[in-house]
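Omission of a single protein chain aside, the complex is shown with its protein chains in their original locations.
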Amino acid sequence: MNQTVKLTPKDFATDQEVRWCPGCGDYAILKAVQKTLADIGAVPEQTVFVSGIGCSSRFPYYMATYGFHTIHGRAPTFATGIKLTNPDLDVWLVTGDGDGLSIGGNHLLHVLRRNVDVQILLFNNEIYGLTKGQFSPTSRVGTRSPSTPGGSVDAPLSPGLFALGAGARFIARGIDTSQKELPGILARAHAHKGASFVEIYQNCIVYNDAVFDAFTDKAHAADNQLWVEHGKPMLFGKDRQKGLRIKPGRLALEVVTVGQDGISMDDVLVHDETDKALAHMLLGLEQPAFPVVLGVVYQNPAPSYHHAVIDQVAKAKLQKPSASLNAVLRAGRTWDVT
Amino acid sequence: MNQTVKLTPKDFATDQEVRWCPGCGDYAILKAVQKTLADIGAVPEQTVFVSGIGCSSRFPYYMATYGFHTIHGRAPTFATGIKLTNPDLDVWLVTGDGDGLSIGGNHLLHVLRRNVDVQILLFNNEIYGLTKGQFSPTSRVGTRSPSTPGGSVDAPLSPGLFALGAGARFIARGIDTSQKELPGILARAHAHKGASFVEIYQNCIVYNDAVFDAFTDKAHAADNQLWVEHGKPMLFGKDRQKGLRIKPGRLALEVVTVGQDGISMDDVLVHDETDKALAHMLLGLEQPAFPVVLGVVYQNPAPSYHHAVIDQVAKAKLQKPSASLNAVLRAGRTWDVT
Amino acid sequence: MNIQAVTDRDIHELDSVVIRFAGDSGDGMQLTGSQFTVSTALEGSDLSTFPDFPAEIRAPVGTTFGVSAFQINFGSSRVQTPGDAPDVLVAMNPAALKVNLSDLRDGGLLIADSGTFNDRNFQKAGYTTNPLRDDIIAKYQLLELDISALTLEAVKNMGLSNKEALRCKNMWTLGLTLWMFGRPRQAIVDWLHTKFAKRPELADANIAALNAGHAYGETAELSGSLRHYTIGKAQLEPGLYRTVTGGQALAWGLVAGAQKAGLPLFFGSYPITPASPILHHLSALKEFGTLTFQAEDEIAAICAAIGASYTGALGVTSSSGPGIALKGEAIGLAISTELPLVIVNTQRAGPSTGLPTKTEQSDLYQAVYGRNGDAPLPVLATAKPSDCFDLAIEAARLATKYMTPVILLSDGYIANAAEPWKLPDIDAIPDFKVEFRTDPEGFHPFLRDTETLARAWAIPGTPGTTHRIGGIEKNYNSGHISYDAANHQLMTETRRNKILGIAKDIPLQKVEVGNDRGKLAVVGWGSTYGAIQQAVMRARRDGLDVSHIHIRNIWPLPQNLGDLLQAFDHVLVPEMNTGQLLTVLRSEYLVPAEGLNKISGQPFKIAEILEAIRDRL
Partner (left out) sequence: MNIQAVTDRDIHELDSVVIRFAGDSGDGMQLTGSQFTVSTALEGSDLSTFPDFPAEIRAPVGTTFGVSAFQINFGSSRVQTPGDAPDVLVAMNPAALKVNLSDLRDGGLLIADSGTFNDRNFQKAGYTTNPLRDDIIAKYQLLELDISALTLEAVKNMGLSNKEALRCKNMWTLGLTLWMFGRPRQAIVDWLHTKFAKRPELADANIAALNAGHAYGETAELSGSLRHYTIGKAQLEPGLYRTVTGGQALAWGLVAGAQKAGLPLFFGSYPITPASPILHHLSALKEFGTLTFQAEDEIAAICAAIGASYTGALGVTSSSGPGIALKGEAIGLAISTELPLVIVNTQRAGPSTGLPTKTEQSDLYQAVYGRNGDAPLPVLATAKPSDCFDLAIEAARLATKYMTPVILLSDGYIANAAEPWKLPDIDAIPDFKVEFRTDPEGFHPFLRDTETLARAWAIPGTPGTTHRIGGIEKNYNSGHISYDAANHQLMTETRRNKILGIAKDIPLQKVEVGNDRGKLAVVGWGSTYGAIQQAVMRARRDGLDVSHIHIRNIWPLPQNLGDLLQAFDHVLVPEMNTGQLLTVLRSEYLVPAEGLNKISGQPFKIAEILEAIRDRL
């Protein structure tokens, strides 16, 4: 599975004209993914992109690999069949907040629970783009959309907390425009064995423009983005003077400023991506009181689903080396008619 | 909605012969539910039991209230339509680990996320009873069943953690045979406004007998059941000398014995059912290292879905008091043909 | 008018014109078209429109797959279709020309914005050279105008960015075309004022562009090709009119249906093209007590609606083919529990995802036969936008009177097309108030009305009638679950007879045009209505013995349909599918009907059907 010449991001682009709206965040993600594949030395014919339906799910058409643009919400199930049939394949799954969390929530739940070895990229634009802008399960309360002219009333879902509850063992977050960090996160997702879940905040310029500005635009980025790294103190802010610590005596986090009221560097919590309780807290932090936690928030690997499945087949083959259907049919009670 | 004569549990039983296997845990749950309805003074015609498909989902036929035995996995969606249409109704939802977490996982997710005001009882017997014993999403790894003669390999889901990740605001646990505690838990679920989720460990005597013995049978009960109560220290064990405390300096719990190596009553953690982080830890505790946490683990109310939905309708009616369809049709550009 | 006369020898058509506006998704062609429609309607012309937009939300500028078009056919005679071939084509850029030119009829007028005809755009559209210099253009009358420049000129120093200024191009174009056909501007001026209430400078600029385009037509020295035409008023029935799309009419019809049934309306849906407009319209009609529930998927949408019906509302769900496919199991439950439910399918081109923004009639099999078990239900199909209103009410009537789910078929063309609609008086529509069962005496949930066979409907909250229902077979005499063999036979036959009995309660099949016996009957359903009718009318003018039969009740079929079809030597069934109604008619009546099948995602042209008629007579 190793290749001779190193491929470039361009080598992963198809000749198909990209059909997203000008200015759509999907373009940036496409760029980051193509760069990632080049960086990790992916082999095009060993790589499969699977998606459901939505603007985001158009993704496979633009990757010069194998691709399957399936039906709405079901991508995880196709990916499971693909991976079980040929575990050598490197399977990427692209979905949206509607595709993956509305109609497809159950399949996402079970692909994570089973820990199928695929990289799941959820493009979260907090809206249904392709169907012209209805609110989605991640839309904030009050979202005005064609189906909610008076504002939506459904409480939004947190993709990260949902994934954690589903038993996900790799949970990361990125931003469409964070070209510096995104490829690294995607590479880690790829390196992780088992299901990896990456939520990418993606701007829908037509139907939900600027929903993420509070933490994505230049002005607020530093004070509202906390990029976590395993083993490093969780610092953020313009001159990284702000940090997170455990509220003394409580099971909660608080924002502190190093150098203020006796807070020293040692008070700042060091990120442990293997700590599930910490992951639960970090994924649950909400603006404006807290920054948005980005990067690899949780990783705690376990054997992939296909290993166990294939082991059982291997064991059966070992136990019955020369398995013959003729023999199976003739096992048990038979009689001769002459 | 108040009644004159107080009804007894018997008044909530139908004339239909109960069709579960002799010895099935469902009988005990039925008994507890009928008692609960009597205790809370439920009004039969104002009460609706909705279920999917499964042995557990046969439940409505045995309740002398309104009942809808729907299709597999979809009960939460019917319940949502029922509650929105008539919010005065008291809606109970009965599902199983297959009905609610396998085919129905997505609907359970969204009914919890939307916080629809229904009581959800999930009978978890860790097996598909009605279809003769295949493993379910809560079956432990290695479960031998007709579809997994070599043992199941899928990692099981934790219903409680799943519910928490879905945004549930009331999460409780009980045992079919815990007739002492169950009615109280069900009454609290009923009192809770919004979606309440109750997982009930239920023994399937035919296909999964004794899976819960490790903590349900007399011998092990005391040392393996931790019944939590808001504001009370989390103690368990024969003479309630064991307790939970936060591992010093860590985001984790540990079992301590009061009176041993300097542990005093004050070290034992007091249950705070409004603490989501604590709930996450309690629901994640696993045997044998920890007891099974039972009772109301988490409650943190928020307005029910139907309020917001109906408020919007009310507002619209206020704004357009004498709404006339004739007027709507004639609004905008019209012309006369003479 | 001469740009018509060139080809069309059919005098009745002389007084109608077909215009197509085509441009980039960003050029606002749908707005241009709909505003032209409004002012045309206000002038009392009959009209029919056909918006045709791309699947992509907003494809890259200048690409062929980003081209959006809007066609309108208007005139002083009955129009009924958006017209086979445009007489006038407005191409705002080379890509629009590339996609649409072949449709322009020979001798037709081509208006092109030369301002966009540059090398970058040629290349994006896949041209190597300027197509306007191509020989093929000779077939047409070309009018080249630098609309871009003219627009910029018109709105300069009005404080707009260049981008904003260019956005006014469509209004300039609209102004010009309005002048050509003597349509007034006031309605559009008013509309622009309200639309841009918050940004008056934009309103002013757009109005300036509109007027400039109009003035240009009036003053400019132009080749004879561009002249001022007058189109008389159409002979429409007297009354108050508005234009309406299928999506609007269907939403309003559902509200009316619920009112007539005396029930609250519960609408459970999950967005899908081209069905979403119904959800959008109803979401804005909450003042009627309508509950709209955007569910997590199509299954949740229908199940919530069934739950609502169970609780005493008129449950309605709406989707398109792929979404309806997901509802099959739940429809079976509604049939088994005998609860009222309206299921709207706005059909699109399939199979699978297919062509979401293109129209087709290929879900008839799914509607009539597409369920497990013996699971019959009534199926209705709308013929045109205004028809959606009437049939939505009829669907509500049948659903509540017979306690059954009803499938109402529309399609992407009907949903988006507009036509003039003589406004009904809601109060004059007879109602069909539902009476819930409240008497506990002798009640069980499957007690039946001896006449309709509908079961008793007692809803939660009613004292004394508590009961349990579900999808398992029920005892005919108690409603309790029953595994009895004879009972299952009885219940299956009862469910079947209940639906077949509806045939007694629906209009007899009438002949739309022509005699009720003869050489050829052209039998249609759904949105082929206009094209078939025009084709049959023209054929009859040419003296051909042909009749038009249009079926609204797909199942059960009208009682007299069999005899009617037997009375013709030939039966031709044009459908936008591979022959689905055909199967039903042949198996029901054993008539040797043959199909005329178009599966291109485009509506039939009158000429296509006319030709098929001629071939057979």
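Think of it as A, B and C in the order they're written, each chain with its own count starting at 1.
Keep in mind that, in the parts below, a contact is a pair of C-beta atoms (placed from the backbone, for glycine too) under 8 Å apart; a residue touches a chain by one contact, two chains touch by 3 or more.
Keep in mind that what you see is a predicted model, and the values were worked out from it rather than measured.
**Student:** Considering all chains of the complex, which shown ones does the missing chain contact?
**Tutor:** A, B, C
**Student:** Among C:Lys195, C:Arg448, C:His570 or C:Arg586, exactly one should touch the missing chain; which is it?
**Tutor:** Missing-chain contact among the listed residues: C:Arg586.
**Student:** Which residue, B:Ile103, B:Ala221, B:Leu235 or B:Leu329, contacts the hidden chain when the whole complex is considered?
**Tutor:** B:Ile103
**Student:** Quick one: say which of B:Gly129, B:Gly160 or B:Gly174 touches the chain that got left out.
**Tutor:** Missing-chain contact among the listed residues: B:Gly129.
**Student:** Have a look at C:Gly350, C:Pro445 or C:Pro556 and name the one touching the chain we're not showing.
**Tutor:** C:Gly350
**Student:** Could you please point out the chain B residues that touch the chain left off the display?
**Tutor:** Interface with the chain not displayed, on the chain B side: 17-22, 53, 55, 71-73, 102-103, 105, 128-132, 134-135, 137, 146-150, 206.
**Student:** Identify the residues of chain C touching the omitted chain, counting contacts across the whole complex.
**Tutor:** Within chain C, the residues that touch the unshown chain are 54-55, 65, 320-322, 324-326, 328-329, 332-333, 335-337, 347, 349-355, 357-358, 360, 362-363, 365-366, 368-376, 470-473, 483, 485-486, 488-489, 492-493, 495-496, 577-578, 582-584, 586-588, 590-592, 598-602.
**Student:** Touching the hidden chain in the full complex, which residues of chain A are there? Just list them.
**Tutor:** Contact residues on chain A toward the absent chain are 14, 16, 44-46, 48-50, 53, 60-61, 63-71, 74, 76-82, 84-86, 88-89, 106-107, 109-110, 309, 312-313, 315-317, 319-320, 323-326, 328-330, 332-338.
Following the convention adopted for this analysis, only the chains that are shown with their structure count from here on.
**Student:** Measuring centre to centre with CA averages, how many angstrom lie between chain A and chain B?
**Tutor:** 29
**Student:** Round to the nearest whole Å and give the separation of the Cα centres of chain B and chain C.
**Tutor:** Roughly 45 Å separates the two chain centres.
**Student:** Using the touch rule from the top of the page, what residues of chain C touch 2 or more other chains?
**Tutor:** Residue numbers touching two or more other chains: 286, 296-297.
**Student:** Can you list the residues of chain A that touch 2 or more other chains?
**Tutor:** 102-103, 105, 137, 150
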